[in-house]
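Here the complex is missing a single protein chain, while all its other protein chains stay put.
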Amino acid sequence: MEITVHHYIVISCLLFIIGIFGVLTRRNLLIILMSVELMLSAANLALVAFSRFSSHLDGQVAVLFVFIIAAAEAAVGLGIVIAAFRHTSGVRVTSWKELKG
Amino acid sequence: MELIIAAIKAIVIVALILQLIPVLIWFERKGSAYIQDRRGPNRAQILGIRLGGMIHNLADVVKLFCKQDIIPTKASRIIYVVAPMIAIFVASATVGVVPFAEPLHLGGLTIPMQVADLNIGILYILGIGSLGVYGVMLGGWSSNNSYSLLGTLRASAQMVSYEIAMGLALIGLFLVTGTVRITEIVSQQTGFHWYAFTQPIAFVLFLTSLFAETNRNPFDLAEGESELVAGFHTEYSSMKFALFFMAEYAHIAVGSLIVSLLFFGGWNLPGLDFDWIRVYPEAALSMGLPALAVGAIAFGLFLCSKFRRHKYNDARDYEVLIFGVPHVLIGFLMIGATLLLHGTTLPTWVGPVLVAALQMGVVLAKTLFFCAFFIWVRWTLPRFRYDQLMDLGWKGMIPVALFNIVITSAWLVFVH
Partner (left out) sequence: MIEAYLFYFFAVTTVLLAVTVVVQPNPIGAAVSLVGTFFSLAALFVLLHAHFVAIMQIILYAGAIMVLFIFVIMLLNLEPEKVKLRTIAGNRLVQGSAALYLAGVIALAFFGWRQFFTQGVVANEMEGTIEAVGKLLLTDYLVPFEMTSVLLLVAIIGAVILARKPVE
């Protein structure tokens, strides 16, 4: 059968849902960051699918920018993880409660 | 039909790279021995024939097969087993886009001499090469050994830093070639117009980063044989160690192949006109075959003249004869073929096939030259210290690569 844009949208939505599920459920900060990368990849897939099925290549240029921003965000996020690990000796987000209340 | 041709090409090319590994291992041992003023391994034999040390590869294979396969108790089993597979996958997958000759035009069929002629060319090699870090990283971490972990962290930091230098050096090359397809880059290097002379800085930088990417001396503190036991493959035994070992040599072979294609003219030799050979294969053969025949007969007679009946008093005496007599016979066969072909016209497919074979031969010769260069440098230069290595990568090579890009762009804008 013909592969249309809808197939790719379904996959993109599934990836996005799995990413959100990871962010909301896991307590390890690194796996939360990885789930955020999953969500960004879902958006990338949707962008490229739409770019293919219309007549613009702008979607693929936008994907390149998403790559660069994701790289910058991953670098800074991991720097934060290392700094937080040094000060609190844990990457469980449930144990960072000093600001609560 | 195309699928079958692509599958055959994939199998042949990967088999070719894997068969270069024993040659490299033999050359490493003998070459390093002669550099260090000794003889190297020459004891392994089959029925008395020693072949100058080549049988040691077979002995190694048998030994590595029969060793006990250990998995440390606290290692993560899946990652421990998968890491060597990643290493050899990277080394073999890189060779998929590398062309060995110009596309072969047979009748109506055009067969590109590579597995896939991608329009992203060299970027594919950069991408798959950056996956080589995973083999080292996962291997060292999953061994659950602090020496392995130290070796891993140093090795992966080194590989990632020198990937950047490699990419920046290649950008200087892309500015001059205007394309990233390897077939077109090689086609542009006709005559003496090799990119090693046009872009010398990029050539030197790329070669140096290739040394660092393959974890080869003088950048080999990942293996650090005198420092870290054996670095990231300390805990690996038998076939998994053999896979790491083979992956390193395959990576060297593929890296040499890429350097010879990008910078050293690939299949072009100054003075060799392939279009003429393609159209007039009879004339080319009638000139080339007698020359080769004379060379073969001379070499065969020289070998046979070295025959001394009682030098060793066993089967080794006859080794020179085993090599010399076939050379003489082949020489006579070639002269016979020349005389037979005199005056006949060959079918049209002989020209292109002859050109393809010749080009493959030139590419392989240049690859072997660079492999020998790798081995030569290994046993000549001392090893870098870790901080010296990082300084060189970040503070030395990246500014030089950027400088190269600026100079090249300025030259292109103002002179062209």
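For clarity, chains are labelled A and B in written order, and residue numbers in each chain start from 1.
Everything that follows uses one rule, which is that a contact is a pair of C-beta atoms (placed from the backbone, for glycine too) under 8 Å apart; a residue touches a chain by one contact, two chains touch by 3 or more.
Note that the structure is predicted; figures quoted are calculated from it, not measured.
> Just to confirm, in the complete assembly, which displayed chains does the hidden chain contact?
A, B
> In the whole complex, not just what's shown, which of B:Q114, B:S156 or B:N217 touches the removed chain?
The single option touching the absent chain is B:S156.
> For subunit A, enumerate the residues touching the unshown chain of the complex.
On the subunit A side, contact with the omitted chain comes from 1-11, 13-22, 24-28, 30-31, 33-35, 37-38, 41, 44-45, 48-58, 60-61, 63-65, 67-76, 78-83, 85-86, 91-94.
> In the full complex, which residues of subunit B touch the absent chain?
Touching the chain left out of view, subunit B contributes residues 76, 78-79, 118-120, 123-124, 126-128, 130-131, 133-134, 137-138, 141, 149, 152-153, 156, 160, 163, 180.
Following the convention adopted for this analysis, only the chains that are shown with their structure count from here on.
> Counting only Cα atoms for the centres, state how far subunit A is from subunit B in Å.
39
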